[in-house]
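Just one protein chain is left out here, and the rest sit where they should.
When the chains are written out, they are named A and B in that same order, and each has its own residue count from 1.
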């Protein structure tokens, strides 16, 4: 159950190896601590295997990638796979440069990812080889809405089947699917898109959920999406009239810090298709 | 008009490529989002040209530079120039090391910058080949005041003429000039110098203003300075008795998030010389 996914993170306190961009790395570390996990960041090839070996899960985020960190991603990913650790890919900016798209594709060829989490533009770039990405943000043309929900659910189930990974596509409506079931999640607030790195934070949080719930990955991934969305709703509710995106960032991480299984269960808004 | 410069950023939502230091990069991303722009950070040479090609403006900040990122700065700068994008240089720490001074000089030889934005010590190091820099902060000996205002206005107009760039020199009094006109701006609060990266944030914000107002660059650069200073005044007004520089950082970005053209016009304090 959803609440168990959260409580397992708090009781197990998984150690997560993050190879992630330097833009939002501090927020990723703090949200992992907020949910009860323990983060470690390491992107030097010479220690990538050592570090991932002592961890319970691996979060690979390709924002601000470079040749050195790409090498570390491959080394850590192969090691984590050999150890049976959960592994998540956040293909930040796939479609925005050949390097990012190719890096994501290369990683997916070599490493089995339990979850691939991105926005619709990034996932379309990977699944279809093209998209209308706007940098690291989703293009307006791609947004999931009730009008195209059926086709988007079909699209990500299909991509989950082809990739062999759970696909988590986040946006105004969030979809988390394997080849047979899709969580359609309606938590969250539009103001979250005015904060850098809510997606990166979610990827870090989700890796902690996966590591603490290895036998129940689809529900764990969905629960992480619900928690992030609910934390956004709580965060917006605490905004003072003069506060904006910087305070909202703090309120969201704070809400994750305070959340327990009961409040997550009560606040989660989703259906399974 | 000043207010139009702000409103254009919100309506156009320019995508800004930032090659910037890892100290303040999160705040740069959040302030660009706060003003209505969309940031992307990328400093790997292999993708620098791709990324800048999909953007509307380029912000080069040499703090925490390294050989790899310097190469990316050159590649992105030349590509952005060939595409007619606006380009800003923030010569963080010029004068503090030979590498920083030389990198700024090399970039200026190869790339035309629409604006060079720095503190007085950095700009003196570039214009005069010497300064009394204190690391990345301006030396007290260099501060612009009413006593030396006439000579400083003459200095930066002269440097604007020689460099062919708009010069934005920020400090207690801010000066933004081309070869014929200088905005003398008196917004801001001294507490802003206790936050790391208010200068970096302003450079990111200013690049968004330039990208959204390409036909009106001098006024756009000045408007960005006014917004940052006014946000500082608003931020200080919201400080609780026990709050300090970390909260002020949030308040400032929040104030940018909330600001509209009318409040900017009403709060701006400047003259043109």
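Criterion: a contact is a pair of C-beta atoms (placed from the backbone, for glycine too) under 8 Å apart; a residue touches a chain by one contact, two chains touch by 3 or more.
Just so it is clear, the model here is predicted, and its values are computed rather than measured.
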Worksheet, complete the sentence: Considering the complete complex, of B:38, B:207 or B:250, the missing chain is touched by B:250
Discussion item. Using the touch definition from the top, which of B:53, B:148, B:196 or B:216 touches the missing chain?
Written reply: B:196
Response to the item:
Touch with the missing chain holds, among B:71, B:137, B:158 or B:179, for B:137
Worksheet, complete the sentence: Contacts from chain A to the absent chain lie at residues 15, 22, 25-27, 29-30, 33-34, 38-44, 46-47, 50-51, 54-55, 68, 234, 238, 249-258
Worksheet item: Which positions on chain B touch the chain that was left off?
Response: 21-24, 26-27, 63-67, 93, 96-100, 133-137, 194-197, 242-247, 249-250
